[in-house]
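Left out: one protein chain. Kept in place: all the others.
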Amino acid sequence: MTGSRKWLAIGGIAAIAIVASLMSAFAGPPQAASAPAASQPAKETATQLANREATGKAPPGPWAYSGASGYTNYLGQGTGRSPVQPIAFPHPVHVNTLKMNCVFCHFAAGQSPDPGMPAVGTCMGCHQLVAVDRPEVKKLADYHTRKLPVPWVRVHKLPEYVRFPHMRHINAGVTCQSCHGQVNNMPQVFQYASLNMGWCVSCHVNGYSPAEGLRAAGYEPDSAALAAPRKKATYDCSHCHY
Amino acid sequence: MATLAPPSPHDAPHRPNIAAAGQPLPAIRDYEQVDREILATLRPTKGWFALLLVAVACLGLGIAAWMYQIQQGLGVAGYNPPVMWGVYIITFVFWIGIGHAGTLISAILFLFRAGFRTTIYRCAEAMTVFAVMTAGLFPILHLGRPWKFFWLVPYPNWRFIWPQFKSPLVWDVFAISTYLTISATFLFIGLIPDIATLRDRERNPVKKRILSALSFGWRNSEREWRHFARAYLFLAAFSTPLVLSVHSVVSFDFAMSLVPGWHTTIFAPYFVAGAIFSGMGMVFTIIIPIRKFFRLEHYVTLNVMDAGAKLTLFTSLVVGCAYLVEFFIAWYGAVPVEQDYFWNRLFGQWWWAAWIMLTCNMILPLSLFSQRLRRNPAWLWILSLFINLGMWFERFVIIVPGLSHEYEPWQWSGYIPTWVDYSILLGSFGWFFMWFLLFIKNLPVVAITEVKEIVPPKVRAGHRHGGGH
Amino acid sequence: MMQGMLGAFREIDAAVAAIEDLKERKVGAITVFTPAPRHEFEHALKPPRSPVRRYTLIGALSGAVFGYWIAIWASESWPLVVGGKAVSTWVPYTIFSFELMVLIGGLSTVAGFFIHARIPRVTMTVGYDPRFSAGHYGVWVQCAPEKLRDAEAILRRYGAEEVRGAE
Partner (left out) sequence: MSADQAGIGPPRVGTPEGQSPGRAEGTVQRREFLKVLGVTGAATTLVGCYSESIEKLIPYVVSPDNTVPGVSNYYATTCRECPAGCGLLVETRDGRAIKAEGNPDHPVNRGALCARGQAGVQGLYNPDRYRGPMLREGGTLVPTTWDRAIQTLSTKLAEARNSGAAAGAVFINQHEQGSFPAFLDQWLASQGLPPHLSYDAEAPLGAIAANRAQYGVAWPKLDFQAAKLVVSFAADYLDGWGLTVPQQLAFAEARARLEGAPRVVYIGARRSLTGLNSDAWIPARPGTVKSVADALLGAITGRATGVTLAQAADQAGVSAAALESLAAELRSARPSLLIAGGASERAADMALTVAELNRVLGNVGVTVKPFEGFLAYEGVASQAAVRAAAEQMAAGRVALAFVRGANPAHTTPAPVKFAEAFQKVPFKVSFSSYPDETSSLCDLVLPDHHGLESWGDAEPVRGTLGLQQPVMDPVFNTRATADVLIAVAKANAATAFRYPADYRAWIASRIGGNAALAAALPTGLMRGAALAAWAPRPVAAKSGGGLAASAGEYFLYAYHSPALGDGRGANKPWLQELPDPVTKIAWQTVIELHPETAKKLGIAEGDHATIETGQGSLTAPVYLYIGLRPDTIALATGRGHTAYGRYAEGCGANVMALLPVAEDARSGAQALVSTKATIRKAVGRSLLVTTEGSGRQHGRGIARALTAEQLAQGETHDEHETFRGQAKTEFLPGLRSPVANDAQGDLGDPTSKDKGQYDPAHWSGAAKRRWAMTIDLARCTGCSACVTACYAENNIPTVGASWQGPQFLPDRTGLGSNITRGREMAWMRLERYFEIDREPKDVEFDPDFETRLIPMLCQHCGNAPCEPVCPVYATYHSPDGLNVQVYNRCVGTRYCSNNCPYKVRYFNWFGYGEPNRQQYAFPEPLHWQLNPDVTVRAKGVMEKCTFCVQRIREAQNRAKLENRELQPDEFTTACAQACPSRAIVFGDAADEKWSVTRRIEDARAYHVFEELNTYTAVVYLKKVNHPPRAAAAKA
């Protein structure tokens, strides 16, 4: 008898699962279903492993799961996603070796909601002369001569109904690394934070600690940073959703 | 040695079918007869299969329509803003209402020791469960984004946000899920001893195993009966306020808003009475054919019918009174918007719906003042169909005219449902009757043990039996 | 080591008389099987009151409390104003309190019933007979081997249709 009761339970759960998947199949605009999930690694790839060793930081665990963009979800998005880029741009070389600042290329981050991607022309500003023989730079030059933009693959992506004004955060002193991780140590950029709503809100409500931000960026916080209070932000919905 | 000869199954139905003092079911002689006659109803027949087929077909149509609606958007239904609620919510309230009579008969009348419930309560209770199962679909089905319905349920989530507990719709979620759980439990607890009986009569080993599982190894021991009685009593005690609360909460969906014609304090009692009224209608719609085709006339006796009809008449009078009070309040309250609305309901745009409602729910049931009609199954059945129709239209008249004729004259409108609305309405009937048909051929429609309770037990010759005092 | 004597009665008063006699003589533990609950047996056996009501009470109270708690805590956890109302308003939250009282109260009642009625039981214990769900009353006396005779005698005396011993 216990046996047959068990089978009843299993049947019920199976039924619920089927209904749920039917529902989710209709969720959102259809193109979501046809999102290029295949191209995205569901499991951690060697690159990501390398990345993590390079940064020495593990991405948040499954507890950071989110339906929209948390741990790698069925759309192949979320923490740890590390798409292969058309040009293997080495952030470490530019930032660590050449000591270039983030906003040198992502010039709008401090003045616009959109951080801005450097124009091909901007890259060529240096690479007319510098390292012209490298294969990746050759690719770049090729794009430039053909007057085509570089089709970078997007790594950090918020849902379309979320407004994220970069400048507000930059000017509030939030270090880039707090959300993007130590890109300066990533051979290939991967998604560092879950970017889900709970992740945003926890910082808005509990406040952002400058010291932690600096540590995240790999610097030792100075006394001023340590002394600084946590910076809180609004939790009013209409500041991000409209 | 027994003074009475054991009755043969053949003459049982032909016995005079009237109440004898202290003997509600004169035609039932002994326990074996009960088993025999009730179990006899479980044999599937051609007609049953045919009905089941029809029910499943309707359900299929409903599902197809729903899929189309999910894919295309709610625009395929006949909504005509500002009429933002239509057939789906109407049907939701309709089915919830149906459920109430079941709980009334099985729980409230149980507490009141109303004897006539015994033979019909199982049927009514099953009807309740299936009706609530049907009603529960509609709030999800009418959502713009049904795949998000679970956002109405408070569950810990990564967004840190919760439902808005001040919203009547969240009250609905709690009320209906509670109602479904409790009445399903109530039904099943009542079924356990009967399942045990089936189990003991069952020859087919597979079925026997299943029935054994469902009967939880019930063995009629006096200990089991003792706790059973307690549990049953308390469940009945819980169901009684529950049934009142559920339809009150449903009525809050309307009463809490400021739509003219919705914003009324009378709604809670008015809805509960209406619910029981509609439920009695559905009980008759179901029980009368069963009584006939399952040859249970001597279980569901004319006295039972009579008592049920009186209850129907009473609730009909309550509902009718509520209708009139609504008009009085509109006149007495002297709020122009309200007055406009009620005039428009009765003589304006929606006169036809309003008059269908009044005829079916107020006027026709008055016939039940006549005892001859109360004891006439045919008439009761026809009347019950009218009651079902009328109560569906009552909800139509409450919901649609209110929305179509609100504060803003510029946004006044009409409302014409489309084939999608009708298909899903039909599908809901398919869903309900599918479950009900499956029920009546697999589980006893009359509570075997409860009938046995009122059948006098055998005693030794010479002694008076100990029952009844 | 389970031993006893089972008597199947057709008439209820016979069964009741037999039980009373057996109790008088303290033959052994008596279990009665009856197709429908009859209070004659309750009079004869005088069992303790069912404790199921306690489950009901506890379940209902905890449900009521939880109902208020979840609503109030959730509203306060992200305070947003709707329609100029207070963030947590106890009046409408009474509905949750009530519904959860009924829900949890009801379910715990069932739990209590199952626990005390010792169901679900996986195997039929000895002494049960399908007839007891039809028309017969069963009296099962569980007793020491030396008392089996008396038990049988008593059952027979009161006109048991069938008396059989069971190991």
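First chain written, first letter: the chains are A, B and C, and each begins at residue 1.
Note that in this section contacts are C-beta pairs under 8 Å (C-beta built on N, C-alpha and C of every residue); 3 or more make two chains touch, one makes a residue touch a chain.
Small disclaimer: the values here were computed from a predicted structure and weren't measured.
Student: From the list B:114, B:133 or B:152, which touches the chain that is not on show?
Tutor: Answer from the full complex: B:152 touches the omitted chain.
Student: Looking beyond the chains shown, say which of B:25, B:55, B:192 or B:259 touches the absent one.
Tutor: B:259
Student: Touching the hidden chain in the full complex, which residues of chain C are there? Just list them.
Tutor: 78-87
Student: Pick out the residues on chain B that sit against the missing chain.
Tutor: Per the touch rule, chain B residues meeting the hidden chain are 72-76, 78-82, 84-85, 139, 142-145, 148-149, 151-152, 161, 163-164, 166-170, 173, 253, 256-259, 333-337, 340, 403, 406-413, 416, 418-419.
Student: What does the interface between chain A and the hidden chain look like in terms of residue numbers?
Tutor: On the chain A side, contact with the omitted chain comes from 24, 27-32, 34-36, 39-40, 67-69, 75-77, 83, 108, 111-114, 116-122, 143-144, 147-154, 157, 159-161, 163, 165, 167-168, 171, 232-239, 241-242.
Methods note: only the chains that are shown with their structure count from here on.
Student: Need the central chain here, defined by C-alpha centroid distance to the all-chain C-alpha centroid.
Tutor: Of all chains shown, the one whose C-alpha centre lies nearest the global C-alpha mean is B.
Student: Report the inter-centroid distance (CA atoms only) between chain A and chain C in whole Å.
Tutor: 60
Student: Measure off the straight-line distance from the CA centroid of chain B to the CA centroid of chain C, and report it in whole Å.
Tutor: Here chain B and chain C have centroids separated by 29 Å.
Student: Please list all residues of chain C that touch 2 or more other chains.
Tutor: 78, 120, 122
Student: For chain B, what residues touch not just one other chain but two or more?
Tutor: Each of 160, 217 in chain B touches at least two other chains.
Student: Can you list the chain B residues touching chain A in their complex?
Tutor: 70-71, 145-148, 157-160, 209-210, 212-213, 217
Student: Write out the stretch or stretches of chain B touching chain C in their complex.
Tutor: Where chain B meets chain C, its residues are 30-32, 35, 154, 160-166, 171, 174-175, 177-178, 181-182, 185-186, 189, 192-193, 196-197, 199-201, 216-231, 234-235, 238, 241-242, 245, 249, 449-450, 452-453, 455, 457-460, 463, 465-467.
Student: Touching residues of chain A toward chain B in the complex: what are they?
Tutor: 1, 4-5, 8, 23-24, 26-27, 64-67, 70, 196-198, 201-202
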